[in-house]
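Take a look at the structure set out below.
This part shows subunit A:
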Amino acid sequence: MSYWTAFILTLFSPVIGGFIYGLERIVRARMQGRVGPPLLQPFYDFFKLMDKRSIIIHSFHAFMGVMYLIGTWFALFVLLSGGDLLIAIFFHVLSLAFLVVGGFSVRSPYSVIGAMRELLHMVAYEPLYVLSAAALYLVTGTFQVSGILRSEHVPLIYLPLLFTAVLFSLPAILKKSPFDTAEAHQEIIGGPEIEYSGKFYEAVYTAKWIEYVYAFFFIFLFAGGNHILGALLIIFAFFFFNLLDNVTARVNFRQMVAFHWYILIPLAVINLMLIALWRS
Partner candidate 1 sequence: MKEMLIETIKNLFSKPVTVKYPQEPSPPPPNYRGLIVYKEELCIFCTKCEMVCPPGAIRFTYQEDGSKKFHYNPYLCIYCGECVRACPKPGCLTQVEEIAPPESSVPDWDELEKRAEESKKAFLKAKAVAKKKPGS
Partner candidate 2 sequence: MVVDEIKVPLREVRRTIKEFYDPKEWHFITVNGVDLGGKVELKWFFTKYGEREYFKVVTSEASYDDEIPTITYLIPSAWISEWELADLFGLNVEGAKRGLFLDPESPQAPLRRG
């Protein structure tokens, strides 16, 4: 992918992510037998938040919210620009760091708990993503995203278990049930984002849409050079995680970390070792 495409895609990622989010809200509503909001709802929210009077706790906190947006945006660009996959994954950590530090910087219990849980989310899913980077490398022979996208192998064929694991951890990145402990609306009311309002909340809100693009692009990589399959994978993943969201209750953070470490990561490892053995 050239820098320019990457740049344009990144630039418009909030729009894409917004649409995905809008669609998700509709699909979720339909799955629950409701009508749901219009497709453009996220953008309505966006513009409304623009118009609100902003009230903040202190400027550092508010600024961190804005930085979270910029960080996520940058992380997405790193991913899309075709560079190293591992680096892109760690840039994602970096962007989360802003949210976390912002969350910690106020004396609000929900925010602090949420930030802590955000870190625990990271603890849960990050190893899995590092493993998938390694696995994608094994299959395609490169860590470069652009290389993976050009590879004639379809990693999905070699990495079914790993892909399953990544699918199941998708809710952890996007904070959906069953792994939405960091936001846990009914417990900590949005966690680290609770103290943001107005334009500053808007930044956090938009950053989440960008994360959608980030996560789904990651799924896309599993199709390697076969971009049609990639698109199908994204659609599949979209419905899959919405279904999962709708048929599960939230687990607590212990269960979340345990599920990732004891089930998903071993799954990934088995897959990894199998293909490594088969390769050698």
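For anyone wondering why these and not others, all candidates are chains of the complex that A comes from, given by their letters.
One rule holds in what follows: a residue touches a chain if its C-beta (ideal position, glycine included) is under 8 Å from a C-beta of that chain, and two chains touch if they have at least 3 such contacts; residues count from 1.
Please read all numbers here as calculations on a predicted model, not as lab measurements.
Per the touch definition at the top, the candidate among 1 or 2 touching subunit A in this complex is 1.
By the touch criterion stated above, subunit A contacts candidate 1 in their complex at residues 27, 29-36, 243, 246-248.
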